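Structure first, then comments.
A protein chain is absent from this complex, but the other protein chains hold their places.
Every chain is named by a letter (A and B) in the order it is written, and numbering of its residues begins at 1.
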Amino acid sequence: MLVAEDVHRHFEGMHAVDGVSLEVPRGQITGLIGPNGAGKSTFMAVVAGTLPASSGTILFEGEDITRLPTYRRARRGLVRTFQLPSEFARLTVLENLLVAAPQNRGDSLFGALMGKRFWIKDEERLVTEARGLLKRFGMSAKESDYAGLMSGGQKRLIEIMRALMLHPRCLLLDEPMSGVHPRVIEQIQHYLQSLRADGLTILMVEHELHLVEQLCDSVFVMAQGKLIGSGTMASLRRQREIVDAYLVG
Amino acid sequence: MNTYYAANLLIYAGVDIIAVLALNLQFGVSGIVNFSFIVFQAAGAYAAAVLSMPPHTAAEYSFQVYVGGYQLPFPIPWIGGALAGALLAIPVGLVVLRKLRSDYQAIALLVTSIIANTVINNARPFLNGAAGLALIPQPLQDQVDTYGDSYLYLYIGLTAVCVGLVWFLAARIVNSPYGRTLRAMREHELAATALGKNPVALKMTMFIVGGAIAGLSGAILVGFLTVWAPSTWLYPETIILFAALIVGGRGNNLGAILGALLVPVGFEEVTRLLIRMNIGPPNLIPALEWVAIGLFILGFLWFRPEGVRPEPRRVFEGSPDVEVVDRVRTA
Partner (left out) sequence: MSIFAAAFGFGLVSMSVIAIAAVGFTMQFGITNMINLAYGQVMISSAYVAYYINRAGITIWVGMIAGAFFGAAFSFLLNRLVYAPFQRKGTSYLGMVIVSLAVSLMIANLLLPIVGYFSVSYSEHAGSLVRLGDIVLTNNQIAIIALSVAVMLGIHALLRYTRLGKAMRATAANPTLARNCGIPTQRVIDMVWLITGALCGLAGVVAALNSDSFVISSGAGFLITALAAAVLGGAGQPYGAMIGAVIIGLVTELSAAAWSPEYKEVVAFGILVLVMVLRPQGLLAKRGALAAAG
């Protein structure tokens, strides 16, 4: 589904991602763990295209996408979220979701100039869809508030819902649940699992190992820019150096 | 107050409204800090001028040199002005908007504005250099009498039609899903990109649309003034338009109109009034006008950065937050 081959990314001599090769299997939730500064976010950024790779190849559904700009990757269904809040602050929560929707006749200069009647059907359909997501994540009451005024956890939810509005085929989540209330985490978990059942592929960075254990089918471990292990969480726990790297890092 | 004075005021107001609406699309909605805005207005003015003037070899025009001189009838010069603004936006946008960080974009455009003025000022054969163009024909001047109140009314009418047209286009863009995408890009470009939006295409489009509208505003202005020179489009003119938008309310078309009436038109009038009342030395007042505009910008950015009429919060029908809906509706 998603394959990285010998991906490097350095920042002037600093090797943030140093030769990572891995394959994310289709229809599974895959974890990516490692100590702070291991290069996980950098790797995700390179895969999504928000940072160019210094070298290496990224294949998505069998096609080389290394040179594809970010927005084209997103349109193909490879969508990332950000570790830091990246909400559109002076758009409402609902608008944040609507922006992400790809199929809107009014989302072009031509469509806009054609006027409301040209695009209102699409808009109404998307509003219904977005409200469904908001309801699911318990944020219906906030739909008309500016996203910039939401709490840290709420912003995380916006981040996830926004990505889901694109109907991605592969979702890259960078610490989607940090700072989110345990009950909401549970809801996110259930939802991600139901999406997996529908065939969505997910690669997820997460520090809470028990969440990784519950959710992820398999896990990759990174430290100092390199991939140092992979397997199920249970098998990884038995590997000495991986435990060390995690604790020491 | 005589008719000419009133007409002058109204036409300036119309031109400024058109310009600030365009700047709102670029800066207020899309976040492009187009510090060379006035260059696009100038391009439209020059284009309209050389499209309507006879060749510079014509008897009455031989005191100036310029390219073109096609003597085309109205409304071709105005359309040509808009086209010139749009065409100029393509190369400038391609250089500036593609790779540069947004604050570099702003300074690159500022420098472009200063340099463009220097070049036109010094390159006399192109558009008559520092002296500028004069005797630019007025729209329809071969069909109607241009001396008289009725021509003024006609000109006001033509300007008003353009204001209406631009307002209509701007409103459609701002209130559409496309406008929402532009605002999202303004708020967080990287996130918008990660959601499948192509920021370069969005910015280029708004640069070209804004350039066309700016060009049209220049064409309207030059048809009324009948003269146009580098000294009329120095870079501070762009700052006045920014001041108007910041005061009126970025992202709000009504705010843009309000700002255009308050700042460029208002300041012009106050200055004119003060000069007529002979307060202080004559050079002092225009200088202080600029200082006041600077203070206006700083003051609004400090105390009320969202402007007099802030960008409206979009509340969708059926929002559970009914109270909010009411509050917005009555606001």
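We adopt the following convention: a residue touches a chain if its C-beta (ideal position, glycine included) is under 8 Å from a C-beta of that chain, and two chains touch if they have at least 3 such contacts.
Quick caveat: nothing in here was measured; it's all calculated off a predicted structure.
Chemist: Of the residues B:184, B:208, B:239 or B:258, I need the one that contacts the missing chain.
Modeler: Selected residue, touching the omitted chain: B:239.
Chemist: For the full complex, which residue in B:76, B:114 or B:274 touches the chain that was left out?
Modeler: B:114
Chemist: Out of B:31, B:85, B:177 or B:196, which touches the unshown chain?
Modeler: The missing chain is touched by B:31.
Chemist: I need the residue numbers on subunit B that touch the omitted chain, in ascending order.
Modeler: Residues touching the hidden chain, for subunit B, are 31, 33, 35, 95-96, 99-104, 106-108, 110-112, 114-115, 118-119, 122, 235-236, 239, 242-243, 246, 281, 283-284, 287-291, 293-295, 297-298, 301-302, 305.
The rule is short, and it goes like this: only the chains that are shown with their structure count from here on.
Chemist: Of all residues in subunit A, which touch subunit B in the complex?
Modeler: Of all residues in subunit A, those touching subunit B are 48, 50, 69-72, 74-75, 79-82, 86-92, 94-96, 98-100, 102, 104, 106-109, 111-113, 115-116, 119, 122-123, 127, 140-141, 143-146, 162-163, 166.
Chemist: So in the complex, which bits of subunit B are touching subunit A?
Modeler: Listed in rising order, the residues of subunit B that touch subunit A are 169, 172-173, 175-181, 183-184, 187-188, 190-199, 205, 209, 251, 311, 313-316, 318-321, 324-325.
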